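First the structure, then my questions, so here it is.
A single protein chain has been removed from this complex, and every other one stays in its place.
The block that comes next holds chain A.
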Amino acid sequence: MEPEVLDADILLPPVLPFKRVQMSDKYPKGANRGRQWKHLKHILQAENYQNYPPDEPNYVNIEAPPSIYPAKKFCDITGFETHYTDPKTKLRYVNTDVFKRIRYLPNDYVQRYLSIRNAAVVLK
């Protein structure tokens, strides 16, 4: 190791005296451990919230509902409020200049703009 790296003191020592089980014993190297964790989605499924009274707060039911206000439409390029949608690319645009621009955009850019607001075509 270079002296600079050692001086910076950024590396976590592999063995720590205060631990009862060392990292290498718990997660032995080379052993096929598979996935030992669950995504949040699966954690929440396993919580079985439906078995508990509905007025008891839990991670799922404290979530905010959709807004009661109608969603305003904004130009995908400039961010200004607008009502126009290009029927071809499905991008929203505010004026003719922006319209020209979106017609020049390559397809992957169009899809990236759409994916920002979760409206891109997802191929499965």
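In this section, a contact is a pair of C-beta atoms (placed from the backbone, for glycine too) under 8 Å apart; a residue touches a chain by one contact, two chains touch by 3 or more; residues count from 1.
One rule holds for everything that comes next: contacts and distances are computed from a predicted model.
Comparing "Eukaryotic translation initiation factor 3 subunit L", "Actin-related protein 5", "tRNA (adenine(58)-N(1))-methyltransferase non-catalytic subunit TRM6" or "DNA replication complex GINS protein PSF2" against the UniProt entry of the hidden chain yields the protein name "Actin-related protein 5". Touching residues on chain A toward the chain that is not drawn are 1-2, 4-5, 8-14, 16-21, 23, 26-27, 36-40, 43-44, 46-47, 55-59, 62-69, 71-72, 74, 78-81, 88, 94, 103-104, 106-107, 109, 112-113, 116-119.
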